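Here it is, the structure in full.
Every protein chain but one is kept in place in this view of the complex.
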Amino acid sequence: MSEPLLSIENVRLEFNTEQGTVHALRGVDLSVGKNEVVGLVGESGCGKTVLGLAVLGLNPMPPARLLDGSQILFQGRNLAELTPHELALVRGTGISMIFQEPATSLNPVFTIGDQISESIRLRIQRQRNEDKSTPSSSEIDEQVYEALRLVRIADPERIARRYPHELSGGMKQRAMIAMAMAAKPSLLIADEPTTALDVTIQAQILRLMRDLMNEVKTSILFITHDLGVIAEIADRVAVMYAGHIVEEAPVGQLFAEPLHPYTQGLLASLPRLSDLDREIKQLPGSVPDAINPPSGCSFHPRCEFAREECRTESPKLKELKAGHKVACYLY
Amino acid sequence: MSLFDKTELRLTGVYLLRNKLSLAGGAIVAAYLALTVVVTLTGKFLLPYDPYVQNFAQTLLPPNSAHFFGTDDLGRDIFSRVIAGAPIEAQIAFVVVLISLAFGGSLGAFAGYLGGMAEELLMRITDVFLSFPALVLAMAVAIAIGPGLTNSMMALLVVWWPWYARIARGEALAIKNSQYMEAAHAAGLRDVQIVVRHVLPNILMPLLVYATLDISNVILTGSILSFIGLGAQPPQPEWGRMVFDGQDYLSGAWWMSVLPALAIFVVVLAFSLFGDGLRDAFDPKLRRR
Partner (left out) sequence: MSSQTLLSVKNLVKHYRVGTVSFLGRRFGHKQKMVHSLDGVSFNVARDETLGVVGESGCGKTTLARTMLLLTPPTSGSITFEDKEITKLPKQELRKLRSRMQIVFQDPVSSLDPRMRVRDIVAEPLVGVGEKDRAQIREKVRAMLERVGLSQDALNRFPHQFSGGQRQRIGIARALVCEPQFLVLDEPTSALDASIQAQVLNLLRRLERDLRLSSVFISHNINVVCYMSDRIAVMYAGEIVEMGPTREILGKSSHPYTTTLFASVPKVDPSHRRADTEIIGEQPSPVNPPSGCRFHPRCPFVMEKCKSVRPEQTVVNSNHWAACHLLTK
């Protein structure tokens, strides 16, 4: 396999809160290659959003703290060690991010066109940094329209003049994707981008993202709690639980043959239209406390296969078959 | 049904303790209140001099070791008078604030929750009151009903309750559409029951915090009423009144006015600082430190 685009190695991140230290990420290894969609799936509190934000240094740095040894390698540099200024240069151009609520990511007092042109202007300026000349406004406008066309908006000139509140949820999400893609990043981090959308609109957006990936050759790190969406869009999937990645596999493999008890439990707990008679199995207990996680394997209190070793030490991610890794003492 | 919960109280306490200025204020408030209680219970017993006894041999003495704050034009020891007057301020403040809170707060809570005509009516009535500066209106009422400490308290009451009604109404509006309110409705509770069980407990905290800050305002306004002659009447050792009495002697025996004024200043500032700290400690957004 060729050199990965993004390589996350041993990332550990903590938050200081009034109740104690939250161990949000406890040694995460993950990579995203060129031209692929990596799905990061987990329930609330597992750390998936924190991981997405950590790549671009978007977690507020107090109270968050990236521990030593954490490496986030992108284009030959360790993002964890960059200065805020250098990191700002990577954002939007090398790596872009889109979020769940387009309403809060879009500035309500600027038109869509203005917001997209902002990132385009920055990129052009950076590319011409010896020149320091400002790009012409018609140049920028053209690129704004191109970005809007990219997200299948039929009349970009009209939409560019609109304000966010004038657009529907689906349109806002497209606008946000346009903003993120305007600078042609190599990697798009998408944090629950379709969770707040109706299912029919979600279908449109997922299709759009797949098409974009093929057209523009941008890789996607797709973060979500929805296994159905993962099945639709991801090439490879990583399952997170309590700050660890517990299983990683190509998408077909993961669904056909889930290895980790948590993954199995998660899949079994979902009602499926194809099999309504099957009684859904529930996982006992609840998501662990991030301040005081269970000893050893964080999943052991809920695991029906828990053994002595599971209580004492956290299992490491081990590759079992081609591309299929799992962190569990059963194997 | 409980209004307080241990963890929240503990966290509030923690934040309060971190705010040095507010703690200083709190210490002074505590000392002041303790003084009030002591004086109320023991009367003239512990005072160095009787605050009412006149002594023409000792008039207008500057502060010295016998008379810490000097004496006034009638030979009375100012220090004793200031101490004796302490409960008066506290009395006015607490009576006015507590009654305004209870009356205004309940009215506002009901109006906010019920909406419609009731709310409109309350809003228009409070609009009338709130369009006047509190002091001016209090003065007008005090003049109408005559001077005297009790009368000035009533004047203040009339003027003060609308603020609490407004705040209570705002807070009630904020929680009116919460799902637990809908749940109470779905459970078959009557409107009155809903306001008492759910609205009042949930708006109590913000109201209490406002009330603490407000105490300093009431003390100040009350003293001003006395200062212009409408409040306490001689020989009551009310501080505002004492400032008034010493006006003519400002160039000579400044201690007659300045020291009681200083007492007002210190107490008002203390309540203000403490109230500020309390408000900040309660505000979840400000806690992120």
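Each chain carries a letter (A and B) given by its place in the written order, and its residues are counted from 1.
By definition in this document, contacts are C-beta pairs under 8 Å (C-beta built on N, C-alpha and C of every residue); 3 or more make two chains touch, one makes a residue touch a chain.
Keep in mind the model is a prediction, meaning the values are calculated, not measured.
*Asks:* Of the listed residues A:E9, A:D29, A:E43 or A:E118, which contacts the missing chain in the full complex?
*Replies:* A:E43
*Asks:* Give the residue, chosen from A:I112, A:A175, A:V251 or A:A290, that touches the chain omitted from the document.
*Replies:* A:V251
*Asks:* Of the residues listed, A:A103, A:L122 or A:A203, which one is in contact with the missing chain?
*Replies:* A:A203
*Asks:* Need a quick check: the contact residues on chain A for the chain that isn't drawn.
*Replies:* 43-44, 168-171, 198-204, 206-207, 225-229, 231-232, 234, 251-252, 255-256, 265-267, 269-274, 276, 279-284, 286-287
*Asks:* Considering the entire assembly, which residues of chain B contact the chain that has been omitted?
*Replies:* 1-3, 5, 178-180, 182-190, 193, 197-198, 201-202
Going forward, only the chains that are shown with their structure count from here on.
*Asks:* Round to the nearest whole Å and give the separation of the Cα centres of chain A and chain B.
*Replies:* 54
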